[in-house]
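Note that one protein chain of the assembly has been removed; the remaining protein chains are unaltered in position.
Think of it as A and B in the order they're written, each chain with its own count starting at 1.
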Amino acid sequence: MLKDITLGQYYQTESVIHRLDPRVKIGGTLLFIISILLYKYITGYAIAVLFVAFVICLSHVPFKFMVRGMRSVLVLMLITVIFNLIMTSQGEPVVQIWKITITDEGLVLALSMMLRLALLVIGSSVMTLTTTPNNLADGMEKMLGFLKVFRVPVHEVAMTMSIALRFIPLLMEETDKIMKAQMARGADFEHGNLFVRAKAMVPLLVPLFISAFRRANDLAMAMEARCYRGGDGRTKMKPLKYHKRDYIAYGILILFMIVSVWFGRTKWW
Amino acid sequence: MGIVKTDELVFEYIRRDEEGNVDGITTAVDHVSLDVQPGSFIAILGHNGSGKSTLAKHINAILSPTEGTVIVDGMDTTDDTKTWDIRQCAGMVFQNPDNQIIGQVVEEDVGFGPENMGVPTKEIWERVEESLKAVGMYEFRKYSPGRLSGGQKQRVSIAGVLAMHPKVIIFDEPTAMLDPVGRKEVIRSARALNQVEGITIILITHYMEEIVHADQVFVMDQGKIAMKGTPREIFSQVEKLRSLRLDVPQVTMLAHILRKRGLQIPEGILTREELIKAICGD
Partner (left out) sequence: MPIILDHVNYIYQDGGNEQVMALKDINLTIPDGQFIGIIGHTGSGKSTLVQHLNGLLKATSGHIYYDGQDIYEKDYQLKDLRSKVGLVFQYPEHQLFEADIFSDVCFGPKNLGLPKKDVEYRAFNALRSVGMPEELYYQSPFDLSGGQKRRVAIAGVLAMQPKVLVLDEPTAGLDPRGRDEILGLIKDLQTGSNMTIILVSHSMEDVAQYVDRILVMDHGSILYDGTPREVFRHYKELETIGLAAPQVTYIMHELKAKGLSVDEDAITLNEAADQIMNLFRR
């Protein structure tokens, strides 16, 4: 079962990308996404593809893991491609099927849209595959720290998130146990229409909720017993500190953004 | 004065029925006075509902007395300004191995306490290393808790408390959810901490085999202390223990049965060796 708390996303290995500060990766992914959304021409996407391939190489994560995330958007991609192929009427016709004309510009557009989706998905995958959820939470907590001025409970939210992540595998195990226990009493979670199945969830959800509350209660007591009193005065065991590699990464990212957006919005031909 | 002292401690809570109306008052702890000497190993026994866990939660100020006082290392638990110092001084290991681990990685969980106390980063790492070594879990420091057995998780929690440099560690039924192997690991760690580091240990349990090496044993029933003495003195009173819904280890029970049947064996036999010696007479 899910014994290691990674939501099936984090891929454990050694690489320079793994060692980057999470803030670089979060910020980098944002910059990447913004760049992609700014492209007008396929040249931009082409540069982005090269950049992503470079990063994936550096990350030592097998390509198949990166592509896994695409499975969920495959249908969307297909629809986008077909839509663009059919609906584009500008440009020189390339092929004719029945009443539908596919033009060369249509082809380019369809390819661009497909690349755009793929890059968005892969771009975020790079971040989640190379950063543990806890690390991500730390990164977000540091980046959003300025919100504390506006009384936003940044630390508490980050702590809540990381505790929730820690308990996800436990709750999943518990769901499995409760399901089995109710099935042993003849409960049926598989058959019946939507209404019947929703009702069948009660013997699963009620015990699960109660268990979650009980855990939360126990955990709160344990945290207090270990002197937890919120974020004030807390030190960190693994404080986030920038290293040379992080500054270099920031540099490369900004360079990438400038180059690809310029090429992506300038018509060459 | 001992390191933990309670004086006529009373804890009551109001029972309410479904509509929120008062149903009655339960006295969970009924005039309990304890004096625990520093460096000792104390066991508090009792059936479920006897008040032992409720009593334990007063020592680290999780609960406040209805009447009476609780003094920990000279500090009164009702003094709000001292709550955090009391909790640093008296750490607690709870029953459920999963519900007290906060970190996603063993070393991070052990560092949680020192982080809360504002200990500087470098020192946190030193404390984490020495605590994990003290409980024999140092090689597991990069593991996620999901990969550990129950006994190992409890040892991690012990390390987490140890990292706060407490003078007292309270173990609230730490073995109730463990298998026999896990139970042995936990009790061994507790004893080692007591003997090697001189930490005062207060063990709350209903497993009699675990208290054999305690300095003093208290047996609770209905919020009161029903029996008090050394393990040998307590084990001698088999019938009384059974009336208090407790059991004795098989060895002690066998000795008791033999004595009832007329064999001349001393009372309060704790271990197999003692029984064999008594029977063989050498």
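Observations on the structure shown:
The working rule: contacts are C-beta pairs under 8 Å (C-beta built on N, C-alpha and C of every residue); 3 or more make two chains touch, one makes a residue touch a chain.
A quick note: this is a predicted structure, and the numbers were derived from the prediction, not measured.
The chain that is not drawn here is touched, among residues A:R71, A:R185 or A:K241, by A:R185. Considering the full assembly, B:P180 is the residue among B:G74, B:P120 or B:P180 that touches the omitted chain.
Residue-wise, the contact with the chain that is not shown comes from A:S211, picked out of A:T101, A:S124, A:S211 or A:T235. Interface with the hidden chain, as seen from chain B, comprises residues 18, 47-49, 149-150, 176-177, 179-181, 206, 245-247, 249-251, 253-254, 257-258, 261-263, 272, 275-276, 279-280. Seen across the whole complex, the unshown chain contacts chain A at 1-4, 174, 177-178, 180-188, 202-203, 206-207, 210-211.
In the analysis below, only the chains that are shown with their structure count from here on.
Rounded to whole angstrom units, the spacing between the C-alpha centres of chain A and chain B is 44.
Listing the residues of chain B that touch chain A in their complex gives 60, 62, 84, 87-88, 91-92, 94, 96, 98-105, 107-108, 111-121, 124-125, 128, 144-147, 160-161, 164. Across the interface of their complex, chain B is touched by residues 2-5, 132-134, 162-163, 165-166, 169-170, 214-215, 218-219, 221-229, 233-239 of chain A.
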